[in-house]
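Below are the structure tokens for one structure; questions will follow.
Note that this complex is displayed minus one protein chain, with the remaining chains in position.
Entry: chain A
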């Protein structure tokens, strides 16, 4: 038991003894709070009649009434927008070991490298879940407050809301695991960060959008990591914005995310982790 608990404890200590985790948590909170607050106020205003739909772009205004219940959509921002943060933290945790040459003391203390990578995956899964809670504190905390202000039911007594919150935490935890995998796959820290930002902010949204044009590509597109994540969480802007697009079941989405994480970590182990440390 000690054989895995010790390296896990060491991995937690590594994350908690540098500033990165709380900087990312802080930015995540601020970003999601702003977004959730702003959009819930906007939609809440339209929904409650405080803002006339006519004052908005006709396209957006018309769609709003068909969106169904707003709160889950806003709450899901924690993952559907915030997922880039656990990926970054996971990627920094692995690439940092290469960059600062801390693989040497790490492998001296734990010569079984598979255990070290396993321990890192477990630790990042937990820290990713914590980031999920931080994101939810922002999206649910601020969102529910605003909805209350507009007299809209924030659905906090609804079991389905709490299930969504649970699935969001899981999604964020899995994203951190994907980050670890990416970090071993691309050990260069700069390259890893560029890939995370380019893929999550630009490439994948484009791919997901493009994939909705035909049925065949839509069937492939639903397996993109972001799409799988939204499927797991169960509500997102993206899925609503492309109603025709096929969507995975939540549990399928979870498995797809997990598969991405484990595949990347497995290949990364072979490509970089097992290599000579010189």
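Here is the rule we use: a residue touches a chain if its C-beta (ideal position, glycine included) is under 8 Å from a C-beta of that chain, and two chains touch if they have at least 3 such contacts; residues count from 1.
What we mean here is this: contacts and distances are computed from a predicted model.
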| item | value |
| --- | --- |
| Identity of the absent chain, which is to be given by its UniProt protein name, from "Oxidoreductase", "ABC transporter ATP-binding protein", "Cytochrome bo(3) ubiquinol oxidase subunit 3" or "Polysulphide reductase, NrfD" | "ABC transporter ATP-binding protein" |
| Listed residues A:109, A:163 or A:270, member touching the removed chain | A:109 |
| Touch with the omitted chain, as defined above, among A:48, A:101, A:201 or A:214 | A:101 |
| Hidden partner interface residues of chain A, rising order | 2, 6-7, 9-10, 13-14, 17-20, 96, 100-112, 276-278 |
